[in-house]
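A protein chain is absent from this complex, but the other protein chains hold their places.
Up next, chain A:
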Amino acid sequence: MSNYIGDNPYNSNTFGKSLSLRVDGGFKAVSISPSGRDAVLASRQGLYVVDLDDPFSAPRWLHHITSWEVADVQWSPHPSKPSWVVSTSNQKALVWNLSRSSSDAIEHVLHGHFRAISDINFHPQHPEILATCSIDAYVHSWDMRSPRRAYYSASVWSAGASQVKWNFQNPNVMASAHSNDIYIWDLRKGCIPLHVLKGHVNSVNSIDFNRVNETEIMSCSNDGTVKFWDYSIDSCEPQRTVVTDFPVARGRYLPFGKGFCVMPVTGGNNSIYLSSSVTDSDSESVSKFQPIYIFKGHSDCVSDFLWRVRHNNNSDVDDREFQLVTWSKDCDLRLWPVHDSTYEKVNYKRLQPLKTPLPDHEYRTYRQEPQVSRNLANKSSRVVEHFVTKSGSESFRDKNKVNHLAWVSGVRLHHANSQHNVFDQDKLQNLGEEVSMVGHKFPKIVFEKISVSTGTLILTLNGPWSEQSPEDLVFLRIQVSFPSSYPRKECVPHFKIEENRELSASKIEEINEQLSKISRRYVDLEKYCLEPCLRFLLGEKINLDTLLEEEELLNLDAVDHADLHDLSSLESSDIRSGAISEMSRTSDEEAGDFDNKSSNDAFVTRSANNLDLDTTPIPKGCGATWTPSGQLVCFFLTEGKAEKKQQSLLRLGRRSATGFKDNTKPELLYDDESHTVSKRPKRYVETLSASSAQNSEPANSANESDSEESSDSFGDDWNDIVRSDITLRTRMPVFSNFKKTLASIPSDGGKSNVSVPKSKNTVIIQDFSHLVADKKQLALEYTFNGESLEAVCKYNAQVAETHDFEDVAHCWRMIANVLIGREERNDNGFGWDPQALGDQWFIKETMKYFEKLKNVQMLAMLSCILMSPPQGNDDTQVPRNRGENIITFDNDFHGNSARSHQGSVSSSVKSEDYFSTHPPGGKFSKYRPSNAGLRSEVNMAPSLLPDIKIEIIRDEVLDLMDGQTPPLLDPLDEQKYKSYRYQYAELLFYWGLLINRAELLHFNNTGDFFANDLWHHPTGSDLNGSEQQKYTGVSYKLVANGGDSRLNRICNYCELKVDGRGFACGNCQHIIHATCAKKWWEISDDCPSGCGCRCVEMFDVV
């Protein structure tokens, strides 16, 4: 049994049996591999490859998500192309190669039709040729060696095609069904049909050539008839018509014997009807349909039916056996056995000598991801993340990864039950696996129906329940229904034993009672109970009392109970674990399939192997994280008061047992590490073993400066952790191998863990913004611009004052005074006054103070306001600059260190400019004595601050002073200040003050255009500043090229991706949302990135 999945069809455990398999997900079409091993199902989500020999395993999912229903899927019938599957996707046909990795399995795309393809048919002789037909009325024939275009096309023009089929005997002939008629084509005769078979009075749904007689074809139609034609005899009248009482969707000749099967469109009891052909030519040409066998059982219309076939390789006799595979809208894939009586009725005699040997197909499954490409696929599965963009190949892979979740929620073959359970791990992941495990373990039990999604099983077995003689086995048919959250507590499965003449009602009652007792016991421990129940049914004695005892132990080391009390044989459990490891291996191979169970298994083995090395620290139960806005998110463990009391009582009790205040050190448990300061276990795994030793009393550690109370609460917390870990462990298979480790640990055996209280926890978010120096409310109102520097300072001082930040306000005022003092001294011609250097010192000290306070806001504000103005030699200072506020300009910091006297020349010119717009005497004197003449306060709303009366000064004096006053900020620190401004900009961004941020960034604009923010300007680095300024052509290159697009598509105003309308400056190449641009350019003409480009001017965009 250990290799239950063989490479021989005669080892198949599903062939010749009936089986129902629920596959949710809206699958429309089905096909089967010629070897009979795999079935492929196609839906709008792609293909599922199901291994019919191992239906419990998750199918392989090849993603192809489209909005179009798949009309048809066909597995290549040729031994030379065992891995080829073709499916439809609207007007295209996709040729899949299943031996390639799932993410890359599409070999060809056949695109020739211009409307949806309705049918595909592989050529029966040529592996590379297939035919498609479409509702665009065309029939195409493709050669996959040159798949770009069809090599043969024909059209009926009048009606779309529903089916196309190749002739089995004549490789040049094919037939297609269009509306009510059937057209026979010969490739050599071009697009003129060989024959047109007219006779149906409603549209033809299906056609099928006879396998033996070249010119015989059968057709089925919505008119409820099946017609048999022989166009070599008569193309106007069918040879025979069979009238059914339902519209016929499919009708095909049997692959064996003489007969055919039909499938209704609707009605007909959702069954497949098998009928033998009446070969008697004398009989009436129209007859009533007389099925000889009915495959009945689906609860909704059958979508398609197929024949699964097996035969011996190299056999010279016809030893084929068949199994019917049906796919229905009720989402059940069913396998039906075909009985010998049926073979007889259709005149199929097995073991007849063959004229031509049967094709040999390798019996293998394509369900597993191919080995060769495993690494590749593995990589791609890890690689699936994409953040903003959606390029084609990426999104494809992306879907590959959704795989598992979708499979879990949609398919439910593997992962059943409630959402909780899906992610719950016991040894077994879910009912499906439990059934699978049990199914492999008890080959004698036959599962008639497995529907994991609905939680129902129907199984048959022979058990020693005979009341007459205990030796006799009684055949039992049992229906088991599992509640959706099984095996959670109280979710006991329900066993229903079908009435049986060999069993009395009372006996059934008795068995039922026992079963429910067993299952309840197990389920109460949240264990899967199917196995013990089946063991019971098979006649084994299930000792529930030992179960409890063992359970405790097991709970501690979380070993699957089965391993311990499995009395039957070691072998079986070995097999089981073998099966499991094999499963994990197989699904390991399924790259891209994030199979919960298997990967977990893999992890189990991984971590179990080096449990000793598991250095995972003990979990944190309490913590705090800051948010940018100054809130603190804290999480704690809490405990109810009653619980607490009980806990301390319990501990007291235990303590007295071991001696009060005695440091109950669990021996052997904390090895050498126990001499460290804390007695608390250090490793996560130790917390688990500590709990099992029952006397984890880590609270009373040696130091003991703490009050008794605090150590109490601490101990409680600890117990809490420990307890929660117990619950954790019972469900974590990770520890299944603990058994050995823990076996040596003596168990006090007192407390049982049956009802473990859940630990409690709280998350609180508390506002601590008062502790943070940076204030949003100040940022909202602070200004960079004003009539003069000191006015700006005073204004900001007032802002701080209104918000009750006295110290900050005070500081602003002091700065303002320093500035005023400077100007006054300048007025008096004391430009060389050492006091000026004193100002610099003062500012430096102020900055230091705020550095210590870590007040980024003040640092950034001050560094902006006190920043040295630029040299006046900037080419870009076109007249428009005059409209700018005081400090928004293109400056050049590198010029700072080399301040020259040039400045005075240009500034004197500009002072004249100034005078032309402003009469002397006004606020003039408030300007900085540098070349500030250019910058007027035009844009500013009038300050509310009281004007300060200052004497009129002569501009000549001012000019003289220029270039001589030392800057307020140490130019050597400029890099540092730049970083402060940047950090503050980040802060403003956090606060959502985008305008303020953009304003601020202007101060960081330096000569080297892009260096300050590389992330935003990845392409800018190859353009140097001077080129930039000269270049005024409009460039759309950036937006159009897709190369490094994501980086460039971030709006420089709001930092979000530009998706819709945006503006890309051709000069600085910065991008901004149209809406953001509107907001920003109301205020400024500059680029919001702070690069210094004047986008508006350059292009007049607004």
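A few points about this structure:
The criterion applied here is as follows: a residue touches a chain if its C-beta (ideal position, glycine included) is under 8 Å from a C-beta of that chain, and two chains touch if they have at least 3 such contacts; residues count from 1.
One rule holds for everything that comes next: contacts and distances are computed from a predicted model.
Only one of "glutaminase", "GTP-binding protein ypt5", "Mediator of RNA polymerase II transcription subunit 20" or "LANO_0E01442g1_1" fits the UniProt record of the hidden chain, and that name is "LANO_0E01442g1_1". Touch with the chain omitted from the figure is made, among A:634, A:995 or A:1083, by A:634. Considering the whole complex, the residue from A:980, A:1003 or A:1053 that touches the absent chain is A:980.
Looking at A:622, A:780 or A:1074, the residue that reaches the missing chain in the full complex is A:622.
Not every partner is drawn; the one left out touches chain A at residues 381-389, 391, 393-394, 397-398, 401-402, 405, 419, 422-423, 425, 594, 596, 599-600, 603, 606-607, 610, 613-617, 619-638, 676-678, 680, 682, 684, 703, 705-706, 710, 713-714, 717-718, 720-721, 724-725, 727-728, 732, 734, 758-768, 771-774, 848-849, 851-857, 859, 975-976, 978-980, 982-983, 987, 990, 992, 1006, 1008, 1011-1015, 1044-1047, 1050, 1055-1057.
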